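Omission of a single protein chain aside, the complex is shown with its protein chains in their original locations.
Coming up: chain A.
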Amino acid sequence: MTVQGIHGNAERSALATVRQGLSLTPEFRKGLGVTLALAVVATVGKIIVPIAVQQTIDQGLKSGRPDVAYITWAVVVCAAAVLLTALAAYVMNVRLYKATESSLATLRVRGFRHVHDLSVLTQNSERRGALVSRVTNDIDQISSFMQWGGLMIIVSLGQLFVATVLMLVYSWQLTLLVWICFIPLMIALPRFQRLLSRAYTVVRERTGDMLAAVSESVVGAAVIRAYAAERRTAERVDKAVNANRAAQTRAQTIVGFVFPLTEIVAAVAIAGIVLLGVRLGLSGDISQGRLVAFLFLVTLFVSPLQTATEVLNEAQNAVAGWRRILGVLDTPPDVADPGPKGVELPRGPISVAFEDVDFAYPGGAPVLREVSVRIPPRSRVAIVGETGSGKTTFAKLLTRLMDPVAGRVTVDGHDLRDVRFSSLRERIVMVPQDGFLFDGTLEQNIRYGKPSATREEIALALTELGLADWLEGLPAGLDTPVGQRGESLSAGERQLVALARAYLADPDLLLLDEATSAVDPATEVRLARALEGVTRGRTAVSIAHRLSTAENADEVLVFDAGRLVQRGPHAELVGQPGVYADLHASWVSAARS
């Protein structure tokens, strides 16, 4: 079995990454030509001032006395051009924002959906926070690049280009001078960027450490108090916070030194222009207006180079962001939905068969070996075995959270791999070991099992499960808030809600994996009986350490070290020497006086 982790590192070149990223977002490419044309118009606007200055000095002041009419005319034309370019910039900006935000929203939602489509094992190969980041921060980085950095690259290059063209028109010697001044800086910039990018990487890592340390003091609040570990935690937090601050300051110091370099270079260029320009002027190679215009043109070099390190850094982050979201989308769901061509199971009693099933977690030793068993329709099956014997793994294969390494699992004769998810998830529902609840009310959480259920149906479901009394005991009843992950309920109550949620989904096969381990015995017995009544005619599989479940089952499956070692009704197994008899003996001595 080949379960991958999620892709996401440099398997693909930057250009290929961007190309593929853009190919996934048609919204962005649509009308991009017009947007770029507008960007060019907006950029050309930058050289209006130098041209106006040059015209004023050379044409307007030519005769020694200012030609006010000419200057006024030139100023009006230039002002009109300024307004036009501003308008172009506005339209371009709005188009760009719409296109990028729409395309990134699409990408975000696709990424989110894909994460849910990945198999449990793939999902678990990455920390939750990192997974969340792939559909949030990573995409935000792309968006800030597309709206600022990417645009800056175009605008900056355009700015340098038009400035250079105009400079060449005015004087090739001075143009050469300006470029000679700036070229060393341009060569050094990527180096600075690498320095900065490394510094920012450190900042990100330290920020992560800081958040982890702070979150420990919140999430672990109870344990910290119980063991008086406040000082240890505070020390860790202080260390992490200070390391984060030091990293931030270091990055800022690099920026602080790199940023003004451009101004110094520009000043050198300007001084050079004055020195050389005056000589050129003396030999009649340049007019004074053009010379002054050069001084203004040099300022056009400053902002592109000043922002270059940041832009390059953003570009790098954006490529990394794209890699990470593409990494999600490129990871094939190894437990995939067969889609429309798959089998739809009709509702009704359901049978399951394992045929020579083997399973191993990726990179691990075999966990299930040659498991073959048939669970007939309408039967009640209990699964028992020591911790780590493979019971949960069996349950995950039965609900197709994972696929077997060898052999197959069938429902009503169809290989599970051929059954549509929509049909499978409707008919087979598992209640996992820990009852995860969403932050909301009791009602909202139970309704999760059947979105169309009314409040009455929900109350009825709880009554059918014998939980009406419990519900009445809650001050806010169905409106009781359960808190994050359900943590405002007691552990047992959380399990009751998780069970009710699955029950409301009304599956044909209900699978309970230690689903009532924190519930008191009286409630558990009552619940078991109620379930027995209401699931009559359906298939029920339960995994439990409390062997009362096994005693009541039609059949008991006994697992030991990954093998199905015994099967049969309780009455039969308890008499034979073996794993079950031992388990039962220790259960009896544990449960009875």
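Everything below uses one rule, namely that a residue touches a chain if its C-beta (ideal position, glycine included) is under 8 Å from a C-beta of that chain, and two chains touch if they have at least 3 such contacts; residues count from 1.
By definition in this document, contacts and distances are computed from a predicted model.
S.K.: Under which of the names "Stress response protein", "ABC-type multidrug transport system, ATPase and permease component", "RNA polymerase sigma-70 factor" or "Isoquinoline 1-oxidoreductase, beta subunit" is the non-displayed chain listed in UniProt?
M.R.: So, among "Stress response protein", "ABC-type multidrug transport system, ATPase and permease component", "RNA polymerase sigma-70 factor" or "Isoquinoline 1-oxidoreductase, beta subunit", the name matching the hidden chain's UniProt entry is "ABC-type multidrug transport system, ATPase and permease component".
S.K.: Any idea which of A:M430, A:I458 or A:L573 touches the chain not displayed?
M.R.: A:M430
S.K.: Taking the full complex into account, find the residue in A:Q173, A:S372, A:S422 or A:Q576 that is in contact with the omitted chain.
M.R.: Residue touching the chain left out of view: A:S422.
S.K.: In the whole complex, not just what's shown, which of A:T56, A:N313 or A:S542 touches the removed chain?
M.R.: Of the candidates A:T56, A:N313 or A:S542, A:T56 is in touch with the missing chain.
S.K.: Sort through A:I6, A:L131, A:L196 or A:L305 and give me the one touching the missing partner chain.
M.R.: Residue touching the absent chain, from the options given: A:L131.
S.K.: Tell me which of A:Q173, A:T249 or A:S372 is the one touching the absent chain.
M.R.: A:T249
S.K.: Using the touch definition from the top, which of A:T72, A:S372 or A:Q576 touches the missing chain?
M.R.: Within the whole complex, the residue contacting the unshown chain is A:T72.
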